[in-house]
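A single protein chain has been removed from this complex, and every other one stays in its place.
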Amino acid sequence: MSQTRELMQSQDKYRIALLSAYALALHGFESLLPTPIPWLRLGLANIITLTTLILYGIRAALMVTLIRVVLASLFTGTFLGPAFILSLGGGVISTLSMGIVLSLMPRLFGPVGLSLIGALFHNSAQLFLAYILFIQRIEAILLITPVIIFLGTLTGSVNGIVSDMLIKNLKKTDEKIQN
Amino acid sequence: MDTLVTITVVSSSKDSAEKAIDTAFSEIEKLEKLFDFFSPDSEISLINKNAGISEVKVSQDTLDILDKALYVSEKTEGAFDATIGAVITLYDFYKKVNPEDSSIKKNLSLVNYRYLTIDRNKSTAFLKKRGMYIDLGGISKGYAADNAVETLKRNRIHSGLVSVAGDIKAFGLKPDGKPWKIGIRNPRAKGQEDDIMATIELTDMAISTSGDYERSFINDGKRYHHLLNPRTGYPAEGCQSVSIITKEGAFTDAFATGIFILGPEKGIKTLEKMGFDGVIVDSQGKVHTTPHIRGKVEFKRSS
Partner (left out) sequence: MNLKGLLNSTTIADRILLFILILLSLSGIFFIKEVLPKGQIVRIEINGHPVYLLPIEKDRIVSVNGSEGNTIVEIKNHKVRITESPCDNKLCIQQGWIEKGSIVCLPNRVVVIIGTPEDESNKRVDAITG
């Protein structure tokens, strides 16, 4: 019995490490893309977070988020800097929000809706943190909020669709393996 | 002086602006060489070394600033005293060390502006008692601002602002036709939001502020700052900050120190007698102002 548990736990750790690696890779890939609009972050790594959440639960998703944010900031040398704080705050709040909605109302939203919620909370948290910590001018924050929410909605829906495709694909692969 | 000097000028030519600013900076450096307490070659150090021994020949600027320092001493009943050197050196504001009461008592007799004499004809200065020290920290920045502005004017600048670590002199008007807007720091500011407690518009005027937060440390719950009462040797209580406005920077600087030590009530009375404007924040945080200034200074609403 304990052996099975140990096996499952190490399988969890393996999974989380792998997923974090994917998230980190996506994040790195995204940072290489040219950005015509400075505030438009595609948030590709969120695809991994959402997929992890739906397939493996909130704890796994939080771990993946934390690991990805911390490692990414260590690699870019921005650890504990302002970008890191915004990333961490946005990531954690967004993961928690999606996790809570998923556990309270499991069938209400699909991956797209969850991704939208995650994006909404992610951006709101970052705007709020930016206001308290960096830009104390509320007019500047209010001015860019609608634009940020709009862009977040667009990328959130795309990420949601991609997550959905990924999950379906993974489930198909799982079935194939089990058969 | 280890201080931040900022010079802002209005000019139609970038080249003449740069040239004027460079000349003004050189003037300030020259004054620093004359007045620096910590430099053994400065004229002030020379006078200090020869305290109780002989008079020392000094340049016009040194004579000038000492003369002004003595004037302020008289007008503030000795509250401002440039010979505070013997006592202020007992404090270490970097290592946060305050002296024993006995050390202060011992050196108190070495603080007395009446023992500093200058001779305009011979261009000399003399400290009568051995062990006395002149420290011009309370007047040199304002004096430097004055000289810097004169230098700018000699270089055909008509409008500008010189700030020597917060001792400010402004002349002329800004490009939009408005006077220079100066912010007065909130002595108990907690962050960037309440950094400034009031703003005042100035032209052809100087402003200086002395505060108990500038060079200070707290030991055993007591705040030790650099504005020492020459009669007791201890930091003056009664004010959190004092801001003085008048034409000469040397005076705004020195009087800010003196008035701080005199305290709010005596301070306002002295300012009125001198015809200066001022803003005093007393130890309770209450703001006192000279009567005429009330229209010109804008206080920020505190939440």
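Going by the order they are written in, the chains are A and B; count residues from 1 in each one.
To be clear about the criterion, a contact is a pair of C-beta atoms (placed from the backbone, for glycine too) under 8 Å apart; a residue touches a chain by one contact, two chains touch by 3 or more.
Because the structure is a prediction, the values reported are computed rather than measured.
**Student:** Of the chains that are displayed, which are in contact with the missing one across the whole complex?
**Tutor:** Counting the whole assembly, the omitted chain is in touch with A, B.
**Student:** Which of A:I67, A:A83 or A:L120 sits in contact with the chain that's absent?
**Tutor:** A:L120
**Student:** Write down which of B:A69, B:I182 or B:L271 is the residue touching the left-out chain.
**Tutor:** The one listed residue touching the chain not shown is B:I182.
**Student:** Thinking of the whole complex, not just what is shown, which of B:S45, B:T83 or B:T209 touches the missing chain?
**Tutor:** Only one of B:S45, B:T83 or B:T209 touches the chain omitted from view, namely B:T209.
**Student:** Touching residues of chain A against the unshown chain: what are they?
**Tutor:** Interface residues of chain A facing the absent chain: 36, 38, 107-113, 116-117, 120, 142-143, 145-147, 149-150, 153, 157, 160-161, 164-165.
**Student:** List the chain B residues touching the unshown chain?
**Tutor:** 6, 8, 161, 163, 166-168, 170, 174-176, 178, 180-185, 187, 195-196, 199, 207-209, 211, 241, 243
Going forward, only the chains that are shown with their structure count from here on.
**Student:** Nearest whole angstrom, what separates the Cα centre of chain A from the Cα centre of chain B?
**Tutor:** Roughly 56 Å, centre to centre.
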